[in-house]
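One protein chain omitted, others in place.
Right after this comes subunit A.
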Amino acid sequence: MTIEEILQTRVRATRRATSIPLIVVPIGVILVALSPLVDLDFEVGMVVTPVVALALWISMKVTAVRAGVGMGRERYGLIVIVIALVSTVWLIQLALGPAFLLGVLLFFVGWRSLDRGQWTAGAIIAVASPVLSYSLIQTLVYRIEEALTGAVWETAMAADDVVLLLLGVFFLVSGLKRFGRESATLRRRSS
């Protein structure tokens, strides 16, 4: 590692630039996945997406200002505004699922900050959202249940929601691991 790369790593660790997006967005995905428990449908994306986008910007801003650095060159503000505006288009939420724009948000944040882990996670969520929003897995589960027992067991959460929940939890854990690595980098710097 060159001294310039070490400095870049330190600054990114100080800004928590590698962990915060991968913590905040998966929390949004988990909320979306759990929304059927409170009887919310695709419209949950119209609330959760702008709130998560705003929470991401605020957490990045507060972390940066407290540490004495700027927001970097990623232009998170612009991405947040665009995603928050697009999230009000109900047709997108209906056709592509409420987690789609959360995936797009993470994809663009990761793409702007050249973070492969972030944009890969964003792409996976964005692709999974439309696939999981048509209850295809749940339909399959019903068919198997009916064939085996002659009846179906209805639950508030569909199997597709559980898959989305597991995706959210998986990425949240990877975000928390990154947070730990950033803390280790900052500890090395101060020791």
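Here is the rule we use: a contact is a pair of C-beta atoms (placed from the backbone, for glycine too) under 8 Å apart; a residue touches a chain by one contact, two chains touch by 3 or more; residues count from 1.
Throughout what follows, contacts and distances are computed from a predicted model.
Student: Given the choices "Transcriptional regulator", "Ring-1,2-phenylacetyl-CoA epoxidase subunit PaaD", "Rubrerythrin rubredoxin-like domain-containing protein" or "ABC transporter permease", state the protein name listed in UniProt for the chain not shown.
Tutor: Answer from the UniProt record of the missing subunit chain: "Transcriptional regulator".
Student: Tell me which residue among A:36, A:72, A:117 or A:130 touches the hidden chain in the full complex.
Tutor: Going through A:36, A:72, A:117 or A:130 one by one, A:72 is the residue touching the chain not shown.
Student: Out of A:11, A:55 or A:94, which residue would touch the omitted chain in the full complex?
Tutor: If we include the chain that is not displayed, A:11 is the one touching it.
Student: Which subunit A residues would touch the chain omitted from the figure, given the whole complex?
Tutor: 3-4, 7-8, 10-12, 14-15, 64-65, 67-73, 189
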